[in-house]
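Read through the structure below, which is laid out as structure tokens, and then see the notes.
With one protein chain held back, the other chains of the complex are shown just where they sit.
Chain naming follows the written order as A and B, and within any one chain the residues start at number 1.
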Amino acid sequence: MTVFSLIIINKAGGLVYQREFQPGLRKLSTNDYLVLAGTFHGVHAITRSITPKLPLSTASTAATTPTSSNMPPTPGIPNSFTPGSAFTFPNPGTPATGLECLETDKFRLTCFQTLTGTKFLLFTDPIMGNIDVVMKKVYELYADYVMKNPFYQLEMPVRCEAFDRHLGGWLRGRT
Amino acid sequence: MAHPPRHSAMLSLSNSGSSANSDKQQPPQQIQHIANTGLRVPSNRKTIYDRHLNRSRNAEISRSSFAFLFGEMVTYAQRRVTGIQDLEKRLNEQGYPMGLRLLDLLYYRTITSSTSSSLASSSTSTAPPNRPLRILPLLHLIHGPLWRLLFNRPADALEHSVSPDTPNEYMITDNDPLVNAYVSVPKEMHMLNCAAFVAGIIEGVCDGCGFEAKVTAHNQPTELWPGRTIFLVRFGESVMEREKVLERAGIK
């Protein structure tokens, strides 16, 4: 049950929050964290766009009216409504979101992107399970103590004492 | 972490019960114009005078919507302010009219509800509650019934200043003010306490009852309660003089 650190990246790829909970990873300089956030943002966007689309077979293909097929399919929009190119994603029903998980011997990186494009990156022990529970709680605390704080400016670095306090308290309570 | 349940009771000022729903079903073109007055009254006659003031049981609003509303109020008050004191003054002014209204509403509900023993000032009689005449009944009214109306629990402490120089100072403590639940004040404004809004409500209640007072909110964090807030109530000289006269007259 080890959560090493949390990074929050805003929708423009800027680092807005970085906090280490337990040692285990090498420390980076502030500048390197900014680079990491920006790089991850780019990689995430690429992984989303290279996600293959599986062509749909028979019935639903016939149902859609074939129009000009040189129109590029818009990523993120549910498949069967795009004219001329009926397809499905590997995970049917959900559009491609991009990189979700990256695993090494020493740590696992889990990424969660909100509807507004904010990304939460959790660095955890590779043997740890139930990361989605942690992620959900982090998101909830973010929605409560960051988004409801009248002094927080959108897309700016998160400096909310109550968020730090509740996040730390909750993670400590789990271990 | 003792945490109140989410979506628990909140400021239940208006009660949009079933009557509010029936309002919405009325098409807007059914609003008629009353001659001479210039006042528009819905033709189904559901004005505020047709609403019940006592339907508060299920008329609770969610914590989230209040938090967002209060957040916007703070943001609004922050526009063109000159400093922290100015900001607190504006929040105080936003709360003040609410205090006046709540006072009347609180008494009305106490008169009409069957369990009319909720006002601390009149614990013995079930007859209509008394208006507070002395400082202590007023403070008990704020500490108990008013806090319950606003936050569904009484305040955490009520103290009198120990200093002989300031006999007009009283302190009401709230360990975790609801308005500050999601507020993190930036370091450069650490003196600010957004519960100045609640202080304004208290000031309105005191003034409404005829007790001229200045109420301010101060941070007093402890290990267990990082958001602990003290509301300092400073009564004016005229109130203290009257207090002496009433004490001599034996009025409680």
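Everything below uses one rule, namely that contacts are C-beta pairs under 8 Å (C-beta built on N, C-alpha and C of every residue); 3 or more make two chains touch, one makes a residue touch a chain.
One rule holds in what follows: contacts and distances are computed from a predicted model.
Asks: Which of the following is the UniProt-recorded protein name of the chain this complex doesn't show: "E2 ubiquitin-conjugating enzyme", "Squalene synthase", "Sedlin" or "tRNA-splicing endonuclease subunit"?
Replies: "Sedlin"
Asks: For the full complex, can you list every visible chain touched by the one that's not shown?
Replies: Spelled out, the missing chain touches these shown chains: B.
Asks: Have a look at B:73, B:133 or B:172 and name the one touching the chain we're not showing.
Replies: Selected residue, touching the omitted chain: B:133.
Asks: If I consider the whole complex, including the chain that's not displayed, which of B:55, B:101 or B:218 touches that chain?
Replies: If we include the chain that is not displayed, B:101 is the one touching it.
Asks: With respect to the chain omitted from the figure, which of B:53, B:84, B:136 or B:171 is a touching residue?
Replies: B:53
Asks: What is the set of chain B residues that contact the non-displayed chain in the whole complex?
Replies: Residues of chain B in touch with the missing chain: 13-14, 34, 37, 39, 41, 47-49, 51, 53, 97, 100-101, 103-108, 111-112, 121, 128, 130-133, 207-210, 242, 246, 249, 251.
Keep in mind that, in the parts below, only the chains that are shown with their structure count from here on.
Asks: Mind pulling up the chain B residues that touch chain A in the complex?
Replies: 1, 64, 67-68, 70-75, 78, 182-187, 189, 194, 226
Asks: What residues of chain A sit close enough to touch chain B in their complex?
Replies: For chain A paired with chain B, touching residues are 144-145, 148-152, 159-163, 165-166, 169, 173.
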